[in-house]
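Entry: chain A
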Amino acid sequence: MSQHPAIELIGIDKSFGAVHANKNINLSVAKGTIHGIIGENGAGKSTLMSILYGFYQADRGEIRVDGQSVAIKDSQAAIGHGIGMVHQHFMLVENFSVLENIMLGAEGGQLLAKGRSGARAELKRLEDEYGLEVDPDAIIEDLPVGTQQRVEILKALYRGADILILDEPTGVLTPAEADHLFKVLKVLRDQGKTVILITHKLREIMAITDDVSVMRRGEMVATRKTAETTVEELAELMVGRRVLLRVEKGEPKVGKVLLSVRNLTVKDSRGVVMVDDVSFDVREGEIVGIAGVAGNGQSELLEAIAGIRKPASGEIQLDGKPIADADPARLRELGLAHIPEDRHHMGLVLKFEEYENAVLGYHRDKRYGSGALLDLNAIRADAAEKIEKYDIRPPNPRLKTANFSGGNQQKIVVAREIERDPKALIIGQPTRGVDIGAIEFIHRRIVEMRDAGKAILLVSVELDEIRSLSDRILVMFAGKVVGEKGADASEQTLGLMMAGIAA
Partner candidate 1 sequence: ADIKPALVYGTGGKFDKSFNEAAFQGAEKFKKETGIDFRDFEPTGDTQGEQAIRNFASKGFNPVVAVSFAWTSAMEKVAAEFPDTKFVIVDSVVKLPNVRSVVFKENEGSYLVGMLAGMASKTGKVGFVGGMDIPLIRKFACGYAQGAKAANPKIQFFQNMTGTTGAAWNDPVRGGELTKNQIDQGADVIYAAAGATGLGVLQTAADNKKLSIGVDSNQNHLHPGSVLTSMVKRVDLAVYNAYKDAKDGKFTGGIQENGVKEDGVGYALDDNNAKLITPEMKAAVEKAKADIISGTVKVHDYMSDNACPM
Partner candidate 2 sequence: MSTASVPLPNWITYGLMPLLNLIVAFLISGLVVWWIGENPIEALKLLIEGSLGRGDAIGFTLFYTTSFIFTGLSVAVAFHAGLFNIGSEGQAYVGGLGAALVALSLDQYVPWYVTMPFAVIGAAVFGAAWAFIPAWLQAKRGSHIVITTIMFNFIGAALMVYLLVHVLIVPGKMAPETRTFLPGGQLPKLDWLMALFGLKLGPAPFNVSFLIALVMCFLVWVLIWRSKLGYEMRTLGISPSAAVYAGIPYARTVIIAMLISGGLAGMMALNPVMGSSARLQVEFVGGAGFVGIAVSLMGRSHPLGIIFAALLFGILYQGGADLSFEMPNITREMIVVIQGLVILFAGALEYMFRPTMVHIYQRFKRA
């Protein structure tokens, strides 16, 4: 083994338009190690790795593989240098079989027939060696996400990767699946492969990495030996100051039931049952959190309550009125506010100016113009007021929404939904991709709403967020609510429930 590091990045710089995603990054990854990279949402981790994988081109900087300076102009070149990557958003063709996905780009000749048998054999070998079991003829869209991820790893190994990059692999996995993945990664390391693991879960870093690098706002702020650091130090490095993970809040003053869900079943567009006979209540003055691994029906549950997705059966009531058939506009009138999971695709129209988004969904309201016309002055005044109150920066209602940062975009949504003084509020992933300052602000707002006697349903995949905000926690697994816990439930307990192991 040579003493060169497997990978060296020197002075990598990358901008997307106005976003400076990577600033002068230096990184060195030793051979045969598992190297963790942590950082908050939007810190630039994926961008950096995508540059290494040739998916993006750096504006500046140098990449060395095994001590050799190389030009990685596309993924082809990266593969050629033995680099494989499992992307945060899987890069699979959903209506192809596993085998076809594995072969794509490495077909072994102009015709598929020959390569196919070779691929099958190689797949069998990899399966035996690493315990990565998968049916080669299964169609991707029929597979659970955990298995899809396995296919991604196999893809990289099939191409003979020596350096494997995994971008937030555990976000979609249950703790048990994650443990299995880590076992595989250790085997890989022991065979001399190098693994780069991106995550923002400190627990995972501590559990399996040899070294860890921390990114913050596009910069590489530190690299440590995992054995020589602590969770607290890493957290502080990540956010740039001491973090206070608990939100200050008093005892809930719970009132009558405002939002009631009974035997709700929801199917997705393919007809697969995503929410399976779910019942629960949310009362005045409490926050009910829904924990679960992404993809276990939480999104569909939220959408069904918000009137975006028609339930297959079951009942939903808001303050005693049945709303299972109501559309989102009607629900708003009835006093149900909704902060959606995905602000880019749902909560905002990015091409609109800020003030236009400040009334999205409420534009039919009398105060924004009686009759058929909009009263732009009223709308802009209203927007300016919210900008002031929520400290949205830059404070310009005429700015295109796309030009606000993620945290400020989220504040636009939060301001719009909260300022309507709704009776009930349903919230999905309120702080995804939002900087720490904004997180605290948004959390405080949510607690204020609770204290004002609103019923709040909160969905988040961040267990910490659920635990620190909720008064009661429901855990969803495979479309069902598998149990309810108090706010004091331990991470382990919830984790087991999220895996469907305990109730």
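To be clear about the criterion, a residue touches a chain if its C-beta (ideal position, glycine included) is under 8 Å from a C-beta of that chain, and two chains touch if they have at least 3 such contacts; residues count from 1.
Selection rule, in plain terms: all candidates are chains of the complex that A comes from, given by their letters.
Keep in mind that this is a model prediction, so the values were computed, not measured.
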Pick from 1 or 2, the complex member that touches chain A: 2
Chain A - residues contacting candidate 2, complex: 15-19, 59, 306-308, 327-332, 338, 340, 342, 345-352, 356, 360-361, 363-364, 369, 372-374, 376, 400, 402-403
